[in-house]
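As you look at this complex, bear in mind that one protein chain is not there, while each of the others sits in place.
Order of writing sets the chain letters: A, B and C. Residues in each chain are counted from 1.
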Amino acid sequence: MSSQFGHLFRISTWGESHGGGVGVVVDGCPPRLPLCEADIQVDLDRRRPGQSEIVTPRNEADQCRILSGVFEGQTLGTPIAVNVFNADARPEAYREMEHAFRPSHADYTYQAKYGVRNWQGGGRSSARETIGRVAAAAIGKKVLAAICPGLEVVAYVKSIQHLQAEVDPNTVQFSSVEANMVRCPDAAMALRMIDHIKAVRSEGDSVGGVVECVVRGVPPGLGEPVFDRLEADLAKGMLSLPATKGFEIGSGFAGTVLRGSEHNDAFVMESGRVRTVTNRSGGVQGGISNGEAIVFRVAFKPTATIFQTQQTVSPEGENVELKARGRHDACVLPRAVPMVEAMAVLVLTDHALRQRAQNG
Amino acid sequence: MSSQFGHLFRISTWGESHGGGVGVVVDGCPPRLPLCEADIQVDLDRRRPGQSEIVTPRNEADQCRILSGVFEGQTLGTPIAVNVFNADARPEAYREMEHAFRPSHADYTYQAKYGVRNWQGGGRSSARETIGRVAAAAIGKKVLAAICPGLEVVAYVKSIQHLQAEVDPNTVQFSSVEANMVRCPDAAMALRMIDHIKAVRSEGDSVGGVVECVVRGVPPGLGEPVFDRLEADLAKGMLSLPATKGFEIGSGFAGTVLRGSEHNDAFVMESGRVRTVTNRSGGVQGGISNGEAIVFRVAFKPTATIFQTQQTVSPEGENVELKARGRHDACVLPRAVPMVEAMAVLVLTDHALRQRAQNG
Amino acid sequence: MSSQFGHLFRISTWGESHGGGVGVVVDGCPPRLPLCEADIQVDLDRRRPGQSEIVTPRNEADQCRILSGVFEGQTLGTPIAVNVFNADARPEAYREMEHAFRPSHADYTYQAKYGVRNWQGGGRSSARETIGRVAAAAIGKKVLAAICPGLEVVAYVKSIQHLQAEVDPNTVQFSSVEANMVRCPDAAMALRMIDHIKAVRSEGDSVGGVVECVVRGVPPGLGEPVFDRLEADLAKGMLSLPATKGFEIGSGFAGTVLRGSEHNDAFVMESGRVRTVTNRSGGVQGGISNGEAIVFRVAFKPTATIFQTQQTVSPEGENVELKARGRHDACVLPRAVPMVEAMAVLVLTDHALRQRAQNG
Partner (left out) sequence: MSSQFGHLFRISTWGESHGGGVGVVVDGCPPRLPLCEADIQVDLDRRRPGQSEIVTPRNEADQCRILSGVFEGQTLGTPIAVNVFNADARPEAYREMEHAFRPSHADYTYQAKYGVRNWQGGGRSSARETIGRVAAAAIGKKVLAAICPGLEVVAYVKSIQHLQAEVDPNTVQFSSVEANMVRCPDAAMALRMIDHIKAVRSEGDSVGGVVECVVRGVPPGLGEPVFDRLEADLAKGMLSLPATKGFEIGSGFAGTVLRGSEHNDAFVMESGRVRTVTNRSGGVQGGISNGEAIVFRVAFKPTATIFQTQQTVSPEGENVELKARGRHDACVLPRAVPMVEAMAVLVLTDHALRQRAQNG
């Protein structure tokens, strides 16, 4: 179903930007894992608006509440419901969206599909929906810690518009990512990125970029042949995030200009383990993890909402002009980092359970 | 499940390269659609080996047989089973694969996952598996013709290694694609691509490239918010194809270097319809089709099997050398075109039925 | 997944008897249906404890709150989250359940499965979980009203222990069911049933019975061949309710003593419609509705919790005695009526949407 993700660790998110709240129900979580609200809050805080001067100023604490599935600090094996109530909703700031479809936004397509839409703050198409994913992934991390110990997911900003960071996916640390507000572990480039975002915002414009993500410590064997290949599920997870336009794994599009003799990853025994000399495969072969680091990149377009006058049409079919108000990110990348990480965790958690089901 | 795709138009593929055969069961197909084996065969012929001098010489007619779900030339609404028996299997040509994992192939990961593998011809990881998808998509085309009349899917080779074609997705015709053996509608570039593939093959090497696909005549409203966005399902479908490393829609990765003011697609009324002036969105906004052409690209790596000596390891954990024999494509792109088209058709068929279910 | 039901109208329930609350997320609901909290509350009130002197005295208003998916009184097509917070929880009344498995309850099996359980009030196995189903079905009724106008579901108590009511499923009205607190439309028998429940309760004992349900005005064609037959999905829905031990449709078990010549329902044309002279099929043939009334019965065992000393074991593996306290129904049947009705509505809603998807 449209708002569900995962086969065995299945999440159902709900909520609109300006309704009663947002949340998630997680079904299929193994029992007896330690879990409390603080475990979830730490990731929600990395995603929340108002966290720094380069993101949207909407002021939401995004305080989560676990309503079920946990007893005396442990998961019960039953559905875990997590709610976040909306606090700083200002529907009046969106009044003009009622009468004009924002270009490159979901206003028109929702109206075309459903014949109705919640025009306040983007409704269900708002990035606010990703709260449920990030909360669910915080739970997924507990599952992975239990059944894939040593696995770690690190996502970071690889580029903002033309500004490209130098990062080694084999060694990058979570602490370096969180060390600055743009979440780019290349500290020097991070400063330039922050300045650039501020400059763009002051012009009422927006920028996009690329988030790169590495998963290290993955046991060989996760993922399945044919449709539920690990990279296919990762691609779906990433392209399901708002504002994404592309996904590539390992050598990606650049790999298409190499020859097979240049591209192949030779196998070699190393300390009794099968390793590859290079990692153009990006840690996945035939849809299944090979034990090397999984490395992929996700393209985010520049934020659609800009503070410049744009040409558009009204629900009544008239050509009109729109100049947005409201509170928006001039660049979604800093807040997209925990979202990418969350989708990676959700995919891996599901496949770790599937692997255990079929292969013991 | 791993070998199933689609929610309402659900296909289940089965079969290994060198087992009894390959096939598909299609569940959920609407009734009373005209269908015969020839409808399917025409697409299987575009996918089959041995079709031209630049693809693998394995000689398979890939003759399909419909075993159920059709009565007196019409679909019954019940599962449609389509079988293709393997004919020109030569397992002996793969004997060395029993004792060495082919680099950048699925040999090692299947062994790591399952503790067993059919080493003959790649087993389930062979591109032969895509026969079931192409057959199912031939049926999907009948569904689309009935409920989305005017919708057309055209895929083509956009690049082979560094050779990049000029193609206008708004006007490219199926006949131009099928006019040459490399399936590139830029006729001059097609000749260069063909020469290049022959040259590479003669060196025992391989090349990859990019397939572009356009879907025109899509009604607004297909696709769903959040996880089952149209681009998310397309990304999953494409990354589930063998040898794929990347997916991008509309502006894709190149769009990340534009500003919002450059990237946004202004809306304008045109003949009473809502249109966009540009199409950087690639026909999808907020996960839902907006009525413009859907345009996406898929990266295919160079074929892993090359006829050069490579370093690898054996199932017993020894470093060994491997020089492949067998019959392989030096470039999968010409045969990948109908596969990309098939996955696009399957995604659209499923979403067309989902749209009808929820929105009438 | 365990806590999800439905393929297109999919509900996800969550919550324990004594946790933060209970609720449901409904995904796949068509847009533009009128919906407010009062529409849901009316059915929750029929299910709630404390509604009459023959049900559990736990005092819960079960006030629902719609948190998403509705805007300006209309469904949006996006997930609808409904929450009910627990109010009158008294976990201390269950303290002895921490140390003794209640006979014929789920205490032991939850512990055996998960290695942990919320022993307060039965946790997830409590009938309180059905709040989410009843709320979802209130929404399902809106869908059915829109796409199967004229369809009506009426459930009622058919028997309490040996007391058997006389009811004509072809004519029974909802108002007669709701006319008394035991929800038996045979008014005379209802009085006897009420007296009987009171007498049994005063002895600290409990009784079960049978709920019958009729669905009239079903269009021919709902349900699907093979696994998702209408009666199969109804059977699953009913056996998923707490305390159920059996399901039968049409002639049911009694039909097994008839001969084919006695059992078959002859077809006859009536006012231009295909009808059957008798209805031993119970409105379903080959898994698909035939337009006659769907009639089925569900067996509910006597409530497991009784106020008598019982032999049991502790989680530590010792034989112990248990005498329950807490607040319980001596007979679940009156409150089971809206639950049976809810599951019937959920099955029919899902199949109505599936029918529209495949057959237009």
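In this text, contacts are C-beta pairs under 8 Å (C-beta built on N, C-alpha and C of every residue); 3 or more make two chains touch, one makes a residue touch a chain.
Because the structure is a prediction, the values reported are computed rather than measured.
*Asks:* Hey, which of C:Ile40, C:Ala299 or C:Ala344 is the one touching the hidden chain?
*Replies:* Checking the options C:Ile40, C:Ala299 or C:Ala344, the one contacting the hidden chain is C:Ala299.
*Asks:* Have a look at B:Arg48, B:Lys113, B:Arg280 or B:Arg335 and name the one touching the chain we're not showing.
*Replies:* Residue touching the absent chain, from the options given: B:Lys113.
*Asks:* Considering the whole complex, which of B:Gly19, B:Pro49 or B:Gly221 touches the chain not shown?
*Replies:* Residue touching the absent chain, from the options given: B:Gly19.
*Asks:* Among C:Arg90, C:Lys113, C:Lys198 or C:Lys323, exactly one should touch the missing chain; which is it?
*Replies:* C:Lys113
*Asks:* In the full complex, which bits of chain B touch the chain not displayed? Write them out.
*Replies:* 1-4, 8, 10, 12-16, 19-23, 25, 27-28, 31-32, 65-71, 74, 76-81, 83, 113-118, 123-124
*Asks:* If you put the missing chain back, which residues of chain C would it touch?
*Replies:* Touching the missing chain: residues 1-5, 7, 13, 101, 103-106, 108-110, 112-115, 124-125, 129, 159, 161-162, 200, 205-210, 220-229, 231-240, 242, 244-253, 255-269, 272, 274, 276-277, 280-282, 284-291, 299-306, 308, 310-313, 317-319, 355, 359.
*Asks:* In the full complex, which bits of chain A touch the chain not displayed? Write them out.
*Replies:* 8, 28-31, 77-78, 147, 225, 353-354, 356-360
By definition in this document, only the chains that are shown with their structure count from here on.
*Asks:* Compute the distance, rounded to whole Å, between the mean C-alpha positions of chain B and chain C.
*Replies:* Measuring from centre to centre gives 46 Å for this pair.
*Asks:* Based only on mean CA positions, could you tell me how far chain A sits from chain C in angstrom?
*Replies:* Distance between chain centres: 39 Å.
*Asks:* At least two partner chains per residue is the criterion; list those residues in chain C.
*Replies:* As it turns out, chain C has residues touching two or more other chains at 8, 28, 31, 77-78.
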